[in-house]
Structures are given as C-alpha cells and as structure tokens.
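Written below as structure tokens is the structure these notes are about.
For this depiction, one protein chain was excluded, whereas all remaining protein chains were kept in their positions.
In this document, chain identifiers A, B, C, D, E, F and G correspond to the written order of the chains, with residue numbering beginning at 1 in each.
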C-alpha cells in the first residue's frame, strides 16, 4: 500500500470521528435546551408562590424528562457503545445537570435521595456500564452535590415564605448526604473541589436552624419549648 | 436502601476505578523505561560510529520490542476492553512514543513508513478497534510526526559522518509523508500543532539536499555531473 | 502599477485606519472620564446619607448623560457606520459601563429595568442596528448584569441605613432579571461567565430578605405579623 | 413590555446571530477544503518533476479558484453586508490563505505580484469596501508575506533541480517586496510579527545567490566570469 | 567514569527517591483513611444526639489514634530522618489534619488547647526536630486554626441543641487563641490565609454570644449586664 | 484634606504623567518614521548597485540625522530631565535603532566603530547622564550588536557583488567587536540574547572568509597561506 | 589543531577594547548597585510587614500606647533603611533603579498609613509620607547648600498601591473589631473604605495596570466590611427595649469617663 493510499484511509477514519462529534454536539444542544426548561420550572419553588405549588411543578417536570429520554435515546445511537468514554466529555456537563434536576425533582416529590438506579430510569439510560449508555459514578455524584447547594438555598427561602419546618428536614437530609460523602475517597480533582463546597451548604443550613432555634421558631424543637 | 449503604456501594465503584488506574500507572512506568532504553539505542545512529552500525542496533531494538509486547499484553489485562477511552490519557503519551520508536526502527531497517497494521504487530496489539486494545489513529499520526523530525536530524548527522546519499533518500521519504499529511483534515489541536512542525523538517532537509547539490556531492545530480 | 506605488497606496489605507482608531481612542477616554463621574455620583447611594438623597443624585446624573450623548454623537462621526464592528472592541467596555450606569439610574428613579430602547435614548444612539451606531445586545446584557450586583450591594447597605423595605423590592426585581436571563441561550463566553455571577447576587439578596424576615423586620411578612 | 417579553425578544436576536455564525462556519469549512486542494497542487512545484510542469499546475489551480468563487459568493449571502467586521474573525484565516494561494499562482504564471484588485477578482469578491464583501488590507498583506516565505523555499529547491537563474529572479522580486513593506507603518501585532519573518526570507535568498555566485554558477554573473 | 555511567548513577539516586515517595504515599493514604474515620466520629458532636455523647466518642477516637501512631511509626522508617523536609509536602496535609483532630479531641475532653508537646505524644512522634520525625510548627498552627473554625461551628450547633453555656466557654477559648495568633508574624502563605479565617470564627462566636446575651440566655452574661 | 481631595490630587499627577507619555509617543512616532527612511536608504548598500554608491548614501543619511536631532531636541523638552528612566521604555527601541543606523553610517564612511561620544553627537544628545538626555549604555551596545548582524549580511552581499576584500575587513572589525563584548557581564535580558546572536554573525563571516580563502579569492589570504 | 590563534592578537590596548573595558566597569557597578538596592528593598518589606502585624495587636485602649510606641520605633528603623536607599541613589536617576525597591516602598506606605489610621482615623497623605523621608545628610559638607538633605520620594503609584493594600488590613481590622465586641470601628471603617473606594473609582483606569488589578481586591474588602456592618445592624434590631436604654446610659458613661482621662 502506498503512503498516499494509507493516508486516504486514515482520513476516512478521522472524518468518521469528526462526523460523530458533530452529531453528538447537536443532540447535546437539544438536551441543554430541555434542561434549561426544567430548571426554570423547578427553580420556581424558591418563590413564595412556587413553594406552595410543588406537586404541579413536579408533574410538569416529569413530562419534560420524557423529552430528555428521547434525546438521550437518540444520543446513544450516534456512536458505537464501547466508545462511550471517547466522547464522554461532550455530554458530561449536560448529564451532570440532568442528574441534578432529576435528584431535585425526586427530593421535591418525596424528600429522598434519588439512587443511581432511579436516576438512570428517569433518564431512560442503562444502569450497568456493560449494558451500554450509562451514568458514570462521578457524574452522578457531581449532580448530587448540586442538589445540596440548591437545598441550602431552599432552606433560606422556606423561612422567608414562613415555612419553618422544611429547613429542619433539609438539615437532616444534607447531614446524611455529607456523611455519605465522607465515606468516599475522592481522587478526582473537580469532584473533590465541588465536594469542598458541600461543607458550606451544611454550615449554612446549620445556621438557619440555629436562627430558628434561638428565636423559638422551631415548632417541636424540644429544648427551647421545654425552657419556656 | 439507606443513603449510607448507597455510598458504600459507590465507594466500591470508585475504589475499583482507582485500583485500575494505579495498575495501569505501574505498567506505563515499565513501558516508559523500555521506551527510554530503545531511544538511547536508536539515538546512537546520530554518532559517526553509530551510523555504520545500524543493523546491529535494529536487531537489539527488535529484542526490546519483545519486552514492550509483554508490557502491553499485561496493560490490556488491567481493565475491561470497552473502557479503552476511559483510561486512554494514561498510556497515550508512551504509546505515541513507542509508535515513533517502531517507525524509526522500521525506517532504519527498510527505509519505509511503517503502516498502522505493522506498528500494531510490532507492539503486539490489535489493529481493529473492535477487537480490543488498539492504536488510535491520532496517536499513530503523532508518532509518525516525531519520526519526521528525527529523520531531518539524521540527515544532518549523516552528512557530518560523510554519508551524502542518505539525505537524498530521507528527503524523498519526508516529502511523501508531508504530502500524506496534507490529505488529512486535522481538527485535533495538539496534532495540528505538531503537524505545523513538519514543514520545518521538510525545509531543513531541502536545505541539506541543496547544500549537497550545490557542492556537487549528490552522486547522480544531473547538472553538476555534466560539469565533470 | 509598480510594487512601490501599490504599497504607497496600501500605506494610505493603513494610515486612514490608524487615524480613525486614534480618534476613537480620544473620544472613548472622554466617555470614560464622564462615566467615572457618574459612577462616583451614583455610588453615593450606598452611604447612609446618600440613600436619602437619591432624587437629587438622579437629576445630576441625567445632566452628566447629556455630556455622554455629546461624546457618543462625536464618536459615530469618526468612522463609516458600516464599520461599526471593525472598531467595536474599542468602545465596547465603556459602552457596557454606560449601560450599567443608565440602568442603575433608571432603577433608582423608577425601580424598573431600563429597556434596550430606553437606554439607547438615554445614550442618544440608535436602537436599530440598520440605522447606525447602536447598542449590541450582548453589551446591553453585560451592563444589566452589573446592575444586578450593584443592587445586591445596595440591598445590604439599605439595611445598614435602616431601610428594611428596599431589599424586598430589590429581591423581586433581581428574581425577575434572573428569570429573564434563564430564557437566554448564551454562547458568548465572557457574558456567560458574568451571568454565572448573577446567581450569587440572587442568593445574597435572598439571604438579606431572610435576615429581615426571621427578625420580623419585613412590614407585611405574613407569619411574623401573625405572631404580633 | 414585561421583563420576560423583553428577554424573549433578546433571545430572538441572539439566536439569529448564532445561526449566522453556524452558517458561516460551514461555508468556511468548504473553503478550507478547496484551499487545501489548491495547496497540494501548487506545492508540487518544489519537486524536481513539478518545477517543469508549472503551466499545467497553474491551469488546474485556476479551475479550483472557480470553486472558491462559488463558496465566497455563498458566504456573503449569509449575513447583512454591513456586518462584515462582526464575523470577520471567522473567515479571516482562510481568506489570508486564499490570498497566499492566488498570489503564488500569479507569481508562477507571470513572476509578478498580484495586486489587491487582481486578487479580489480571482476570488470573485469586491475590491472596494463600500460595495460589499471585500478583502481587508491586512489580510491581503498577510497572504503576501506567506508568498515570500514560499518563494525563498522555491529558490532553494530550484537550485537542487538545477535551475540556477530562478533564485536570482526570486531575489529581485523579494527585495522589491521587502522594500514595499518597509514603506508601511505597521501597527497590527500579528502582521508585524509575520513581517519580521520576511527579513529571514530575504537573508535566505541572499545566501542562495551568494552560494551560486561564489561557485560561478550564475550564468551571466559579471564579476566571477570576468575573473575566470 | 563515562558521562552515561554518571547519569546511570544519578538515575539510581532519583529512582531510590521516587521509591521512597511511593512508599510514603502509601502510608499517607492509610493515614488519610484513619483520619477520615476519626473525623466522622468526632463530627458526630455537631448533631444533637452526639453532643451528649462526647466522652464515648473521645474514648473511641483515642483508640483510632493508636492506629495513627502505628502508621506514623511506619512512615518515619521510610526515609533518612535528616531528610524530613525533603518529603515534608507529602505528609504535610494529613499531619495538619491529624493535629486538628487531636486538638479537637483534647478540647472535647478537657476544653484546653493541646500543646505542641502533647500533640506529638498523641501522634507518637518526636517533639524536637533534632530527635527525628517531628511536627513542624506551621503544621501545628495550621491544625489549631482548623480547631477554631470547628469550634465556632460547634457553638452554633450547641445552641440548637439547647446548650447555652458551651458557646460562652468556646468564646473565651477562641479569644485566647486569637490573642496568641496575633503575636505571630506570618508570611503571605497558606497559614496567613487560614489565620485570616480565624477572625471570622471569632466574629461568629461573638455573634452567638450576643444572641444569647440579648435574650438573657447567658447564665452569668458578663458584658451587658455588667454595664448596667 | 478629605480623602477624595487627595485622590483628585493624585489623579492630577497621573494625568499629567499620561499627557507626557502621549507627547513622547508622538515624537517617538516621528523618530520611527525618520529612522525608517534612513534604513531604506542605507539598506540599499546590499544591492549590487547600491554598494558602489555608498558615499552618496552616507551624505543623504547625514542629512536625515539632522531631522533626528530636531526630534530628539523636541523629545527632551517633554519631561523633567531627571526623570529620564521613568519614560525610558518609550524611546528605548527607537533610540537603539538610531544608534544602529548611526553606527552603520559611520562604518560605511570610515570602517570604524562609532564611539558612545560620537553617536551622542550625531544624535545631538548629551554624553553624560548628569547633563541631561543621554544614551543609556545598554541601548548603545544593543545598537552596535545590530550593526554586527547587518555587516555579516553585507559581507555575503559584497561577495555576490564581486567585492572580495570587504568581507575580510568586516571580519577584522567584527572580531574586534566580539572581543570587546566578551569583556562584559550581561544579565539574562534582551541584550544578552542579542549578544548571543553576535556569535552567529562572527561564524557567518568566518564562513565567507573561508569560502574566499579556499578559492584563492583573498588577496593576501592570511591563515592558510601563512601556514604553508 | 586548526585554531587560528593569531586572530586573537586583537590589540588589547585598542580603542574598542579600552572602551569595552570601561563599559564592563560601568555595567558591573550598575548591577552591583541594583543588587544592593534589592537587598535593602527586601529588608524594608519584611520590617514593614512585621510592623503591620504588630499594629494588629492593638486590642484595647490598654495596650494601644505600648504597641504604637513599638510600631513607631520599628518604622524609624525602616526609614533608616530607606535612608540607605537614598544614599545609594545620590546623584542617580531614581527611576533607573526603581524596580529594585518599589515593593519595599509600597509595603512601607501600607504600614505607615495603617499606623496613621489607627492613631488618627485619617488617610496619611503622600506629601506627609514624603516629608518623613527627607533625611539630613551628615556625610556631605555643610557648605554645599542643596545637599543638606538626602531623600527619596514615594511616587504616586507606589502610594496608591500601598493604600490599595492598606484596605485589606483595614478589612482585617474591621472583622477583628466585631469579634472584640467593638461596635463603632466597623461603621467608621466602612465610611473610610467607601471614601477610598470613591477615590480609586475616580482614578479608574487612568493609572497604571497594577492599580486597576488591585481594584477587585479592594472591592471585596469593602464588601466584607459592609456585610459586617449590615450584620451588626440587623442583629441590633433585636435588642429588647430595656437593654437598649441600658446600652445608651452605659455608652454615655464611658464617653464621660474618656473625657476625664483626656
């Protein structure tokens, strides 16, 4: 085979790769658009009006996730499944954001932490890596850390909206999350950095609870009522 | 499943990944050690003494490549083959270097460009991506670009050692390479940057041929022979 | 035409361009000077004394904007209008700053968001691109983002000055802004980065409202009034 | 107009801009492909075989430039002509490359410097800025500087190919170019930097002429023949 | 001795050094794991349940420190003792964390500041540099600063848990620490930055004491009542 | 005096300083223009025609230097003379270039090195720093280094023009310069870098002399014939 | 060997060689002086920094005088170092060596303006600073009139950069004050910092780049101080009425007490 024939062959390979990247880029754009819509919807809960309307918002968000599923189904058709990590960087960011949104949704619905299985189901992707397009552990964790900071904000706004019990529940939830993260031995730099942010969320929510406590605003806070 | 149980499970996943990376790191270190030895061996051809002893050096280098094969065989046992691109960055650099060394060896042996198939064989890895541990096109190209700059150096040192015909052959070879690369539509930034270096190699070797030509040192250079 | 004649012609073209840039530079310097004066004037509202004197400050600032108009009128005379984007970088920064100042002024006057039309009017420039010297959308947005961070600072200082109602109004305003920005699909890197800063402003102001709310300092905050 | 309506309107503006950029990107890719083909063709002249076949190569290159014209015609349909400089950066690089190729072609045909008018004609674009899609002076100059370095390389290879008169002509040509550039008062950083490279080309070609001269290889070089 | 022999000798030295670093890295990992376990244990005191169970937690933590001693004993066997500062960076971070944990433990046990001698004893290392593996003064100070911020958090959570006297004691303790730190002349390094954080811890605790004070929740509220 | 008054005072100082810089910038531009004209003039000597016309060129250049004197006289009026080094960077580059041109002129006239005193005189400035606007020693040296590289180019072109004695004289001259520069202890700055270039100029000229020598083109070829 | 030794029969008493020998001495002398100034500059920086740390040790009226006395003696020592700089620069163009000691001067400005703020709650002006940097020159014969004093002047840019850094120290002072239960200083500081911020806004980008670069840090310091004042204000809103009365009487008592002392 002549050098030229060889390079013609190589160019074919390079082109194929570039085409795949282009295709992925397009689907990722659609995913970002849908993610933005879900975000607008769910962030309404920080408003006094929105906090009272959580169930409706959750239902609507679930519908949006159907669109997400369609896009993600299309995404995995764009490349051979064993090359997941070759193109991983391209969808990594939007996938983390979708995990955050799904975990926020599940929290608002049930005040529980969405599992990796459950979030895979919501996104309509595989849970096990071997089976195909899946959710990388680090991307899952990254999305969950975003949930923590969203919840610390929600705690603050709940108080403003006159709901003094939600912060207490959020505090318990975030403490559990924090405890979970402490069990992890994180190597990954960007994840570790975000994790360092978690302790500020924990502290923030502790201060909210403190504020409620010292003013006797915790409904069934034992100590203070006892002292009254 | 409690949050804690879930995080324990996640930590298992993270640990497994970290262990794989650690294992890969060790094999890569051995590969680098072997690559360094091959480099020093082949680099000897730039010495006046070395240039006369190419065949022996090539035989020795072939032996070293057996060690490389063993390490690479061990490397691909360290991780599930569909996660090639997850850990790609770890061995990318050394693999490019090995491609360079193999292509240099093949050039010294036969003055031809090693094909991607041939280099895969020398390294004992798969040629087709689907079959397992393979050589990424861009890594192959990157190694070949290093060959070009090594050969332009060799052209210079050949002249110093009194060999006036080798530069002519190197010139033809590098021109063919350059033509091949022009056929490619390179997107990759680092590869494109290295490719920009190729034109300096082409120019350098053209100047060597010029120097020989103007001094009548090219054996069958038409004009000057006419003057004899 | 000889090469030299040609280059003489080219130099004429280059000189013309350089002269235009020089002229623009001078006008931009004057604009920056005026912008600095408006800034110091409006910045006074953060002082306890200043916050009580907003109307006077606004009147003075309006006068300064007349100077701005004169400079901007002069600016657009310096170059052919279809070359707006050739020299855009030169006035971009000061224009963004003037948008910020105008939007701050309008906010202080009426607690509304200045529209792109209105800001064009204050600056005495065209609203529609086709008509001539106009305000690029991204520059408008950039100026508005600066307003958000200035207002979050004002909320803090209002409280210090004993005004507990202003922060509530600022909070509503910034929330609306934030909602607006979420509708945008920002590509521009620097704008997107600044937009990321908006969420800190939102959070900051939410915390101010929280602080007022939990201490019963919000006039018609439902929960706490109930406790009275 | 509500804040939301306003932002919806702004998003419309931003989208339109992004669509234009996307469209331009695609045409520019086609232009780059054609430019690459012309380059491969013309670079053949550095080979001993190619140097004898210049006329054929020039004819073929002219044909390719018809394709270039089509792409450039399509490019200018993508955006309002008064926004040339808004999107300038996107096609700047490829346009400079096309200027270089056109100037190389014209040099090979007639050993003259292509004028800005002539190159505009070859590219099928306007010569005067006011009339529409034109060639910026700096882009023209940038392309011409590339020609200089290509010619210094050609001088070297001509000698290798046994043509001892071409370098002399190239020397005269580059000296004229150098003289032309000295008339310019360059401000632009990247252009000035490239211009600094010109003096190396001048020096290189002077050394080639020196080499021919001292060896008596200049056909009608008066001094040396006189001494024989 | 030939040049290459010299380099082989140097490389042997570098390899030995790398091996030492690798060995240290492994021990440090074990130390980090143990430190993480102690942290999980001691951080329990921020929970309402945990605050009542301090003595048990302290006993358990003491046991963990025996494991720390074993690891640190192993650590100092890995390198020549007079090269402590050669490898210092590797264990610096974990040692600071262990100092923090030890100082937190001692504080919880006796509400005193652990001395540098005492912490060395808890860690089973030398107190004087000359004697071997010791604790660098800056690492000691860094660990102590972490204690301050942990205690300011504890003060907040104590109030939530209904313990109003602990914040007062913490206040006295941190004030004394602050007084001590003021005596130091620090460089512009990470210690200085952490020291700046101490001011915020002092401020936070002052705010807690203030909150208790104005609500009459301090048993023997010194400041305001005294001023009456 | 209030804080703002102080800043107004400082700003006045800064503005005055900026005005001075602006004034200097303008004069420097004129100097650059004149320098460019002298350069065009003197560089003519590299052409075969020009080399025969050196005296006329020198006379014309001397006239240009009268213009330089006028500009430099104007330059020193722009700022207090004891603040020379405050603004040094602004004229440094053009002054080095003028030194080069003056030294080139003097060399062409008399084949001697212009002294620092003499160049000051040609430029119409002071020789001693204490007396006013002078020539910094490093700028003088920098200009002289440019002379060396211009002369090595001249040596090459002299041969092309058939003048075989000039290179020998240049060689002696540059050797003396090189000997002088070896006496200096330079810092790792731009002067050092340029001085490194001198070695290449010396090498180049040695090669020219060698070429002449082996062809018996040196009239009184000292080295090789002497050794016979 | 083929060495052409005779080539370096360059006459070592030739004009060129002699000129370059004098260049050698001139350049070496210049570099040596620069190096001495760098060393002096480092000393000035370190001692100024230590003075700033010292001044942060003012924790009450009690130790104020003692700390201030020590700070004054430290700054005198720094001025002696600056005098050495001035001595090196006698007859020189100061700007030629400015880069060697400008970090030191900036740090000195920071220290001396900090000292001045603590004693007088005012911004120490550049002219006052420069007045302190005129030294009597005992080495010069008293006859030569203009050489009686020896001095070096802080440039406006040195001054501004020093003052920009000062704001960081003032922010630290503010946070400490809150921690110490001092409720007045933070409000004074926020006013003072706003004035300085206005000043820097006035200068904007007309100064050199280094100044603009410090504006971000300055803005952050101001914001920290404003937040501290905000917190004091909101928390003050919760004081029960009876305590507030107590506070006022306590305050006036202290003020009276102060009057007696002074």
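Basically, a residue touches a chain if its C-beta (ideal position, glycine included) is under 8 Å from a C-beta of that chain, and two chains touch if they have at least 3 such contacts.
Here the structure is a predicted model, which is why all the values come from computation and not from measurement.
J.: Can you tell me which of E:30, E:74, E:121 or E:175 touches the chain that was removed from the display?
T.: E:175
J.: Kindly note down the residues of subunit B that lie in touch with the hidden chain.
T.: 32, 36, 39-40, 43, 46-47, 153, 156-157, 159-160, 162, 208, 211-212, 215, 217
J.: List the subunit E residues touching the unshown chain?
T.: Touching the missing chain: residues 1-4, 6-8, 10-11, 13-15, 17-18, 82-86, 88, 113, 115-116, 129-130, 137-138, 141, 175-177, 179-181, 183-187, 222-223, 226.
J.: Please give every residue of subunit G in contact with the chain that is not shown.
T.: Within subunit G, the residues that touch the unshown chain are 1-5, 7-8, 31, 35, 38-39, 42, 46, 59-63, 180-184, 247, 250-251, 254-255.
Here is the rule we go by: only the chains that are shown with their structure count from here on.
J.: Consider the two chain pairs B-D and E-G; indicate the one with the greater count of contacting C-beta pairs.
T.: Ranking E-G and B-D by C-beta contacts puts E-G first.
J.: How many angstrom lie between the CA centroids of subunit D and subunit F, rounded to a whole number?
T.: 34
J.: Counting in whole Å, what is the centre-to-centre distance of subunit C and subunit E, each centre being its mean C-alpha position?
T.: Roughly 47 Å, centre to centre.
J.: Going by the touch rule set out above, which residues of subunit A reach two or more other chains?
T.: Touching at least two other chains: 179, 183, 185.
J.: Give the residues of subunit G that touch two or more other chains, as numbers and ranges in rising order.
T.: Residue numbers touching two or more other chains: 198, 202, 206, 238.
J.: Between which chains is there touch?
T.: Chain pairs that touch: A-B, A-C, A-E, B-D, C-D, C-G, D-F, E-G, F-G.
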